[in-house]
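With one protein chain removed, the remaining protein chains of the complex are shown where they sit.
Note that the chains are named A and B in the order they appear, and that numbering of residues resets to 1 at the start of each chain.
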Amino acid sequence: MSTRTLAELADELGGTLVGDGSVVIRGVAGIREAQPGDITFIANSRYDGYLQETQASAVICSQEDRASSVPLLKVDNPYLAFQKVVRLFRPELYKPMPGVHSTAVVSPAARIGEGASIGPHCVIESGARVGSNTVLMAGCYIGVQAVVGAECLLYPNVTVREECQLGDRCILHPGVVVGADGFGFALDAGRYHKIPQVGIVLIGSDVEIGANTTIDRATTDATRIGNGTKIDNLVQIGHNVVIGEHCIIVAQVGISGSSHLEDYVVVGGQAGIIGHIRIGKGAQVGGQAGVSKSLPPGATVWGTPANPLNLVKRINAYLQRLPQLFERAKRLEARVEKLEQEKKETVG
Amino acid sequence: MSTRTLAELADELGGTLVGDGSVVIRGVAGIREAQPGDITFIANSRYDGYLQETQASAVICSQEDRASSVPLLKVDNPYLAFQKVVRLFRPELYKPMPGVHSTAVVSPAARIGEGASIGPHCVIESGARVGSNTVLMAGCYIGVQAVVGAECLLYPNVTVREECQLGDRCILHPGVVVGADGFGFALDAGRYHKIPQVGIVLIGSDVEIGANTTIDRATTDATRIGNGTKIDNLVQIGHNVVIGEHCIIVAQVGISGSSHLEDYVVVGGQAGIIGHIRIGKGAQVGGQAGVSKSLPPGATVWGTPANPLNLVKRINAYLQRLPQLFERAKRLEARVEKLEQEKKETVG
Partner (left out) sequence: MSTRTLAELADELGGTLVGDGSVVIRGVAGIREAQPGDITFIANSRYDGYLQETQASAVICSQEDRASSVPLLKVDNPYLAFQKVVRLFRPELYKPMPGVHSTAVVSPAARIGEGASIGPHCVIESGARVGSNTVLMAGCYIGVQAVVGAECLLYPNVTVREECQLGDRCILHPGVVVGADGFGFALDAGRYHKIPQVGIVLIGSDVEIGANTTIDRATTDATRIGNGTKIDNLVQIGHNVVIGEHCIIVAQVGISGSSHLEDYVVVGGQAGIIGHIRIGKGAQVGGQAGVSKSLPPGATVWGTPANPLNLVKRINAYLQRLPQLFERAKRLEARVEKLEQEKKETVG
């Protein structure tokens, strides 16, 4: 465990120091649980209130002006700076030993890279390849001819089915399933017949996949996840979906078969995307939205069926006043009725 | 297996007997499949129809008046009474033997309590502790320095990651994941950088967690689940969420990072709760609702965005009549047009 002065840290992180640079930092913690000697961070001005209460010896924050009795280390991206100080002060709690655990079942026709760690009760089938320095924790299954790249981390009970491929530095959380059959059936004479799913899943590098998320293999060809895309827990990605690079898919999202998300798309939690559509680069889909049509690049949508966010907000605001509108219509009808009545009498 | 007369059961359950107390009860079953000798229950008056058809020898029900040819045992809480008779008449089908299965991999630096049962292919890492009489079924994983309390029951393939803690008498169903990384990334120069998630998950006692539910570890500090809270299947609980005591979280709910549910909150199936908000004590969130703002204690909300239930119901009712409202507006416009026309002619 290393220690740094605040001035040294400011230098390493490229930040501006407000306060005493000689303070010694020995650890890192959240703003509420930090102790003297710790550095902490606030990523969001809504947490500025904690500045007065924290026991931390310094606080990483954004460049805006803030009143603080604690020394501040101002940076452009507090989250990023926090990530760096965590790596500095918190070494890995647990780094599994390289090698194959005695209870793992590894086919002699599988290839395990140098420095890889294959945990207890893992199963690696014939023709599968695991890259160098990759860690498979307990109970992972790697199917026939599947490929896991280098420096990946697969948490316990991950399943990667046959022929699927992961790039390098991917993180798969517990219970992830890569390459289950896509959901395809042909109805004939009152029964559903299974369409064989003979494609694969191709995952790029630096992809993270959350716990119990499922990514189905393609009918033919491949379901694809681009480099740097991050997927949260319990997400469903259907067969032949293509997701670009650096997308963010929040928990419990469902993406139906053959849809295509371009790069930098962000999909909010529990949103659903219908099959066979295209979501343009950088589009943002709100939580619980139901997207049933293709979206142009940069679109921001919400609601079911999804519409531009501003329109949805406006309609939602009007909806609150819908009961009053019915009242107004009723009153208008009475007033018009009266005018018409008077008219008749006048004419009469 | 014990037998009781109905009079003895009425005594044990604190209920009122309507009918012959000398009837002998030997078992318990649902109202449709019960056989003579069985006691059954109806928790809901909508099932009163089955009273005429059941072959059960007695029926547990609520205190209201009911016509029945079968003896009735009236209690304040039929569900609770049913729970007690099941415990009486149905001994556990299967009670695993205490001890560590020969195929389990338990670190010598782990501590296993007296009477605990560690099933086949479990993995318990260094520094982990499992409490007395706790049962871990096949394939469970308990990470470094994690703690499982006493008398817990972990079904097959549960993952509890490093440093997370469960209280006593918790039930975790198959595939539960406790302590996967929270979903946090800092965008810098077009790439997402992982924010290390160095907090933990702290779960109280008497908590039940449904199959394949995921509870993420905190960025720093802890994601917390209070005593007595019950969580259904496929629920997602984000990092740094705090859930109070005796909450009910129905299947497929998603709770985003840093939100706080006070005690006795009930969240209906598939509802979503945005991050960084507070749900007051006893609030009820309807199924599929999308809660985007903090709620006061006792609130009852529905819809996306969530609003008070009565308002939502009223708006939904008006919505059904929206096409007619457009018709009415059109007719009104015609009538006003006619009045204006006549006015002009009169004036002209």
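Here are a few things to note about the model shown:
As a convention for this text, a contact is a pair of C-beta atoms (placed from the backbone, for glycine too) under 8 Å apart; a residue touches a chain by one contact, two chains touch by 3 or more.
Note that the structure is predicted; figures quoted are calculated from it, not measured.
The chain not shown here is touched by just one of A:E33, A:D48 or A:D181, and that residue is A:D181. Checked against the full complex, the candidates B:T54, B:S117, B:T134 or B:N157 give a single residue touching the omitted chain, namely B:N157.
Although one chain is not drawn, its touching partners on chain B can still be listed: residues 28-30, 32-33, 40, 46, 77, 79-80, 82-83, 86-87, 90, 93-94, 101, 103, 119-121, 137-139, 155-157, 171, 173-175, 206, 208, 210-212, 228, 230, 232-234, 246, 248, 250-252, 269-270, 287-288, 303, 316, 319-320, 322-323, 325-326, 329, 332-333, 336, 339-340, 343. Panel shows chain A; residues 103, 105, 121, 123, 125-126, 139, 141, 143-145, 157, 159, 161-163, 175, 177, 180-181, 183-188, 190-196, 198-199, 212, 214, 216, 218-221, 234, 236, 238, 252, 254, 256, 270, 272, 274, 276, 288, 290, 304-305, 307, 311, 314-315, 318-319, 321-322, 325, 328-329, 332, 335-336, 339, 342 of it touch the chain omitted from the view.
Just so it is clear, only the chains that are shown with their structure count from here on.
Separating the centre of chain A from that of chain B, both taken as means of CA atoms, is a distance of 25 Å.
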